[in-house]
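Working notes for the structure below.
Only one protein chain is missing from this complex, and each of the others stays in its spot.
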Amino acid sequence: MKAARLHRYDASIPQDSLKVEEIDEPKIEGAFDVIVRIGAAGLCRTDIHVVEGQWAPIQDPGGSLLPYVLGHENSGWVEEVGSGVTHVSVGDTVICHPLMSCGLCRACRAGDDMMCENGEFPGISRDGGFADLLKTNARAVVKLDPILEPKDIAALADAGLTAYHAVRKSVPHLYAGTRAVVIGAGGLGHIGIQCLKALTPAEIIVTDPNDKALELAKEWGADQTVKVEEGYVDTVLEMTNGKGAEVVFDYVGERGAEDDAWKMTRNGGYHYVIGYGGTVEVPTIDIISTERNIIGNLVGTYNDLAELMILTAQGKVTLHTSTYPLDAVNDAIQDLNTGNLQGRGILVPDGAAS
Amino acid sequence: MKAARLHRYDASIPQDSLKVEEIDEPKIEGAFDVIVRIGAAGLCRTDIHVVEGQWAPIQDPGGSLLPYVLGHENSGWVEEVGSGVTHVSVGDTVICHPLMSCGLCRACRAGDDMMCENGEFPGISRDGGFADLLKTNARAVVKLDPILEPKDIAALADAGLTAYHAVRKSVPHLYAGTRAVVIGAGGLGHIGIQCLKALTPAEIIVTDPNDKALELAKEWGADQTVKVEEGYVDTVLEMTNGKGAEVVFDYVGERGAEDDAWKMTRNGGYHYVIGYGGTVEVPTIDIISTERNIIGNLVGTYNDLAELMILTAQGKVTLHTSTYPLDAVNDAIQDLNTGNLQGRGILVPDGAAS
Amino acid sequence: MKAARLHRYDASIPQDSLKVEEIDEPKIEGAFDVIVRIGAAGLCRTDIHVVEGQWAPIQDPGGSLLPYVLGHENSGWVEEVGSGVTHVSVGDTVICHPLMSCGLCRACRAGDDMMCENGEFPGISRDGGFADLLKTNARAVVKLDPILEPKDIAALADAGLTAYHAVRKSVPHLYAGTRAVVIGAGGLGHIGIQCLKALTPAEIIVTDPNDKALELAKEWGADQTVKVEEGYVDTVLEMTNGKGAEVVFDYVGERGAEDDAWKMTRNGGYHYVIGYGGTVEVPTIDIISTERNIIGNLVGTYNDLAELMILTAQGKVTLHTSTYPLDAVNDAIQDLNTGNLQGRGILVPDGAAS
Partner (left out) sequence: MKAARLHRYDASIPQDSLKVEEIDEPKIEGAFDVIVRIGAAGLCRTDIHVVEGQWAPIQDPGGSLLPYVLGHENSGWVEEVGSGVTHVSVGDTVICHPLMSCGLCRACRAGDDMMCENGEFPGISRDGGFADLLKTNARAVVKLDPILEPKDIAALADAGLTAYHAVRKSVPHLYAGTRAVVIGAGGLGHIGIQCLKALTPAEIIVTDPNDKALELAKEWGADQTVKVEEGYVDTVLEMTNGKGAEVVFDYVGERGAEDDAWKMTRNGGYHYVIGYGGTVEVPTIDIISTERNIIGNLVGTYNDLAELMILTAQGKVTLHTSTYPLDAVNDAIQDLNTGNLQGRGILVPDGAAS
């Protein structure tokens, strides 16, 4: 089958970052294996960080993973299942939770799928979905209404799930009269805004350096928008009676956003770290004298993904996408890296294009 | 009346940091005022930081507070009450919650006393309890069983309350089979250990550089102790299957504890910042790839203090103290600063000594 | 001043249930007293139950309350305040939380206003708002935007607050993909529907015997409506895959609704009792073999009321009302009792009519 593989980490993100090549098809081996024919796979900023080698110490500490297939936002149709799989059948439309969890450790038993002690992450720690076929497991597939099209939803598998998970965790803090600040109206942020609108009565303030993104933010549900420029933190503070917001969602996590997020967080409030790249640096006296909290967010649970698909089916969440054939994966990577990719990039294998 | 006042901030913590002098007695003015005859007042590391001027930007930004009476851990007997006070009477033994809250703002109405929008903090933002009399308000006094002695409990008003508050917040995370790491078996930590024992079934691991403190920690309820020295973080990780603890209580917050606390926190776990002085500095990729959380802790609520007094009355929490007459306040400060004060320092006015 | 007083309990609800008469004006006595000039007072089914004597064993066990002024849903303008009141001023528009709480007991300190150990309930346990003036206290008044009109919002003080409180408690159970059943699209239910829409992504199923009410329910946000008639419980079960709803809000509580609510509650779900009159009767084997829960709901907290006023100001909750002059209070009572009152009945004193 055709697949786009990474052969070396390279911080320069060369034009031939991935090599589109023929590789062996995956095979069912275990009772809970599931093979999915990929309908669409989302391209994520994390893919760029993987190419750069930023994730290598975490994902590939031994350095033996290469070459491997990227792609961790996958959707398609069930191609083949192991003997123990009963909840999906060949032909079902599915979206893939990014983690293949074991179902038997304490975390899995508590519903904290991402904390699974034995999880594998296709596209990160093993072959992913920039290919015709993906091998995952029974616990990773969410069955969908067949009217849903993989290309319209694939990017919800990780970006959408991450955006949703953070918003869902914040629900107890965002009652009527509270404010939420969303930093970054991009790939994750634009889904976060829609989720906030669907799940909470909070007033939503969105910040972004891009005017066009702010305009779109209003369409997605922002109550107020603030352009990221000199002094914008003070503008947000003024909008919140000088106090800041109960929850600040930092979907950027670098280039100063990680500092601004803390400054815009109200006493007793929550700074949600979602994007990454920078470093959070806060004096302990500031933390304790204001009882503020810094909250980590890692993708989301299987049930989170199922809930997000319900919001999507209800029309409450829609994705802004640009589609590329799988063969053009390197173009997509360059466009994403240079800021020329509108919405989420979606890769479609030849067989799935219609 | 006699009172110990600060006349200038001085980072050198001179031998005459406070001046013990005669000042006017406070008077009842509002309907909810309460005047307490001080039985004992605790000396806290925060008092040293106040003397040094470390808190000045927060507590005294205008610089007009001086001279004022320190002392924010107060207990004694009701001396006089305003016309609207009905729940305590003259002569009642009381402990004082450190904050005089308004009772009318959103935070007060939600039970988050420390987030009060109109609170005043005797000993920090106005005259405190290193004196014969203290003026506070109805919402700050907790009525006690008359058999309780102010000198035995005064330091629970702030240090104890802070230690308890953090532990109480952690209860949902500390079920059977989990581990809690307590950094620092000193003034706050030794109360935290006892509270953990009383409220949770977690295994308690205590770290401290002082052998004597670790011995005492075992008496207070530590299941395991680890001396703070080269490589101790790895020792704690080994004790926790290489994963770290579900909750790490950093009662120190400086001199490297703030970094070690993060390293000893398990994926999905909680790093509670309680002590202060240092700076927390964590790459966002570490926060998100492990979904760890950094939690601020600021003193505690009125109900927290009432609960702590119940544990104390039940004999589940006891304080380790050294008593000084109020006149010797500067000796006590020097002893605390040089590490020669065993347990919590307690100041007793002449009239309350027996 | 003019006031409508009850002089005797009478199960027949006579045409002259209340006597509109001249009585002395209330006076400021305590530091936290507040006197409100009534702009509008809501009429509630509880008023009928009070007239009937159904509440007498709870509200007036000694039998010494009569004659007294009814009216527990009050809104107007501050007329006069005690010396300790700082958060509202003469002339401010306010809505009155139904309970005058003490602010000093454990429940008040935890934000559970309705559990106050020293609360008084104007219109139930002392003179209420069917009058020109009402005496309440500082903790019971919520300051409003002056553009809000008392007659448009008075009924939110109790009916609205009760509807909101139950919905707010249910938020953790009503994530995307869940169903909520609302029994009764009347005075409380129609607010409950709007609150569910504002706070949760749940699918809302409304049941009522009245076709007109069901039509209106759709306008307020019901996703589906079911007429209460033979077999309607089965219809609801079919709509929920034979399983029932995660939360059933019983805003009726009598005439069979209390049984049907339980039957429509899914395993592991919640049957919220809000309306009253009937008796819940469930075999313990049914409770334990399905792990279902029966949840009591009593009015709501001060912060709940403040939040509801924000939703109202945002246009997310609107009341359906019929206005009567205070002099016509007995007509309003008869109309309510005979089912001829559309929406919530609102009584307006002469001075407030414009």
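Lettered A, B and C in written order, each chain numbered from 1.
By definition in this document, contacts are C-beta pairs under 8 Å (C-beta built on N, C-alpha and C of every residue); 3 or more make two chains touch, one makes a residue touch a chain.
Remember, predicted model here, so these are calculated numbers, not experimental data.
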Residue of C:L66, C:V90 or C:L298 in touch with the missing chain, whole complex considered: C:L298
Omitted-chain contact residue, chosen from C:Q15, C:S64 or C:T279: C:T279
Residue among C:V90, C:I287 or C:A353 that touches the chain left out of view: C:I287
Missing-chain contacts mapped onto chain B: 168, 171-172, 175-177, 198-201, 306-308, 310-311, 314, 316
Residues from chain C at the interface with the omitted partner, ascending: 54, 58, 107, 112, 114-115, 253-254, 258, 267-268, 273-285, 287-298
Footprint left on chain A by the chain that the document does not show: 30-32, 82-84, 86-87, 102-106, 109-111, 113, 138-139, 301-303, 306
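The rule is short, and it goes like this: only the chains that are shown with their structure count from here on.
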Distance from the mean Cα position of chain B to that of chain A, given in whole angstrom: 41
Set of chain A residues in contact with two or more other chains: none
